[in-house]
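Every protein chain except one is present and positioned as in the full complex.
Letters A, B and C mark the chains in the order given here, with residues in each chain numbered from 1 onward.
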């Protein structure tokens, strides 16, 4: 359950840590109207997330409207305005651009609507002015770090050919996305922090797309051949595409190449189980959705958040062949 | 005689219905939503509508000139994005910690605006030159430009989303004339859109440039023979279009309070669809500013209605697609020479 | 006499250069990359190229018919996506835990293929009918369809990405003829693309349908008064196009090993650009299948070169945009016989 009273006590955690905020159950009778703004509907992960969110809210008797921002902040702002005009009781917002958060906070504050930001974290500075808003989400840097750790946990720590350095290719998501940025950065950082030497053979933009993942990986394997030891992919879709390229190139995951993704898509879990993928990182949509709803109910019940305490984190989870069974439905 | 008059009236009603069918349909939808949902007919919802329509109308005005000359401009959306990003870079609050250009002194809003208009205008002029002199079909020329502008925007912003605008910039989109006493009445955005609309109407109907534009759309080689400077006119059209996209992007950025390379994505298709719904013919030579406004209104009213009806977004796509097709199918009756 | 012959030769060389300028430029680029980067001229890189080109060539073949009749098909990309998603739903491994349709018995690959071809074909036929009978301009009709198909795809997949294909399906894209002894030589994909290419060549050059298509593109009213059934021809064209997108999507899905509503996004613009680079004229009536192949090749070689050169992604956009414009600008010289 999510904070009671004006001051919740958790401090913003370090990237790898997390804090679960305890508090009293909300006393607001369910049945209000909730507007949910998703940055983009055809995003794989956010689809899982919003499905969970919708289910929880409906089960609790809320009237929910979910809208698709189409990756367009202007459009999302319009949708928020329409929700305000409609007079919703609370908003759950997955902002298109965190940099626009201050404008959004302005809008909801003027209309005095309790708001939970999810998935993309606004700066503390932006949220500070409105004590009825809170962020619930994961720290993207953590997922990157976990990717790196998955490689470190392998037998050769990523240096399959034993030349003293990990040679990798990076398949990047849409680089504007904060997840893409932080995963790209922190997956490698985990290796260097552990004292490994690294060599980036190539970094290519795959826009989260499976087919692009396949083509990029196929081209890189053609160019660099056995030099490629690790394939870092910012998400599972691209990793699954890359996996096809790896198979076609006659390489064997776990033996002469490693590949990691993020998201724990069904197909990826299957691949991890079959040993075709080294590992993936679970972005725990269900827990995040539950937490978001809790916080929303808290806000409706009168909870407020003090400056600097408006971010609540849920952990990512590493998935390897050892624990993959727990996650397969 | 009497019989003929009656027939005429029946025919007129029929013609009226088919001319304005889509408007009538949307109006009916709006009425239905209004009577079944709370707050639909509210001042704030009306203001929302006006605010949503304004920048899109400006962008659609830009694209209309291209369409009237049988061209198109697929770079519109990305130019909107470029303009929003440039505006952001220039007009972030000097006190904001995440400034893109920390070395930049405080830039007055007006100067920022002029700068983005000029920069986008240059790209527009390039579009025009490629089309007029290199004879690259507009679809391809502007498709290439779309990709180039996106790449450039990606380079200059380093794919970083931007925010932290100074108040005087966001005010442009969020401010109202006559604020205070009587409440928020007339959004600045509406005034800007109105000025642009009037300007464009004047340009299209009362100036040589406008007549030349229609002439080129009607028959380019005949226009040339008649002494129209076709390349110059085309360049002016694409340049003006880009300036309008830039203005649209500037306002959109202010409205959203942030901008990134993604801003403006897909706006060109929406604008082209709106123009066509509003009766701008892709066969060239035909189209009015009032029609453009109608087209944009149809779209935006539809969007608001769907949100009020709480339609699942997947279905809103289907609804929007149908409206595009049906609107144009109904509208085209006007132009279909009777057989 | 001798002088004239010389002049003629010079003129010919010039004409050759300007006719094939873009091919020559891309070939030079490829050579440059090949000599500076390892493994560029390798069997596996060649195979990659062929594999990347194949589905795109099939899709571009589809769109070429629309372009030749002065139309266009903006729904191509989303149809590719729909087909990839439908194929995924039908052809997931029965043993796979995350199956979309757990109740579905094992569907043979061939049956799945037929099913998606038929379903997409229906949407194509609707495109054709809207264009032929309701006289909605192709740009608008297919823009609407793009949105509708996307919405539908979003509904049926619930925006869930899909994977876990059965081997016999992925084999279609990853398999080779004459595998084994001599190594992987001829990808199935290449064979499929070749068959489609030959079929289309035959259709365009040897059949009535092809002639009708060129006639409509050249002068629609001429074709009509000559007794060509214009609506039927257009419907066939858009239907066939959709069937080819469906095939493209089917293969793309197999190649990537997964699909989602995002699959195929933007493929229509790439295909249209490729056709235009390959000499399909947006003014209608002109275009060859060999040209389409050249256009697709230019694009894919460029992409591979850029990746081998490890060009920053932002700059690759700029390069691609420039290539689109420059290719078409150079190519058009052929048609711009100086008066």
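FYI, a contact is a pair of C-beta atoms (placed from the backbone, for glycine too) under 8 Å apart; a residue touches a chain by one contact, two chains touch by 3 or more.
Here is the rule we use: contacts and distances are computed from a predicted model.
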Name of the absent chain as recorded in UniProt (options "Ribose/galactose/methyl galactoside import ATP-binding protein", "Polar amino acid transport system permease protein", "NADH-quinone oxidoreductase subunit K" or "Multicomponent Na+:H+ antiporter subunit E")
"Ribose/galactose/methyl galactoside import ATP-binding protein"
Which of C:37, C:99, C:135 or C:211 touches the chain that is not shown?
C:211
Which residue from C:15, C:36, C:229 or C:290 sits in contact with the chain not drawn here?
C:229
Determine and list the subunit B residues touching the chain excluded from the picture.
202, 206-208, 211-212, 214-215, 217-219, 221-229, 281, 283-286, 337-339
Footprint of the hidden chain on subunit C, which residues?
202, 206-208, 210-211, 214-215, 217-219, 221-229, 284-286, 338-339
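The working rule: only the chains that are shown with their structure count from here on.
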At what distance in angstrom does the C-alpha mean of subunit B lie from that of subunit A?
34
Report, in whole Å, the distance between the mean C-alpha point of subunit B and the mean C-alpha point of subunit C.
31
Multi-chain contacts only, two chains or more: what residues does subunit A have there?
41, 175
At which residue positions does subunit B touch at least two other chains?
154, 159, 312-314, 316
The residues of subunit C that touch subunit B in their complex are 72, 74, 130, 134-137, 139-141, 143-152, 154-155, 159, 269, 272-273, 276, 282-283, 312-325, 328-329, 332, 336
Touching residues (chain side subunit B, partner subunit A) in the complex:
37-39, 42, 44-45, 48, 51-52, 55, 97-98, 154, 159-165, 170, 252-253, 255-266, 303-304, 307-308, 310, 312-314, 316
Give every residue of subunit A touching subunit C within the complex, in rising order.
41-44, 47-48, 51, 172, 175, 202-205, 208-211, 213-216, 218-225, 237, 240-241, 243-244, 247-249, 265-270, 328-329
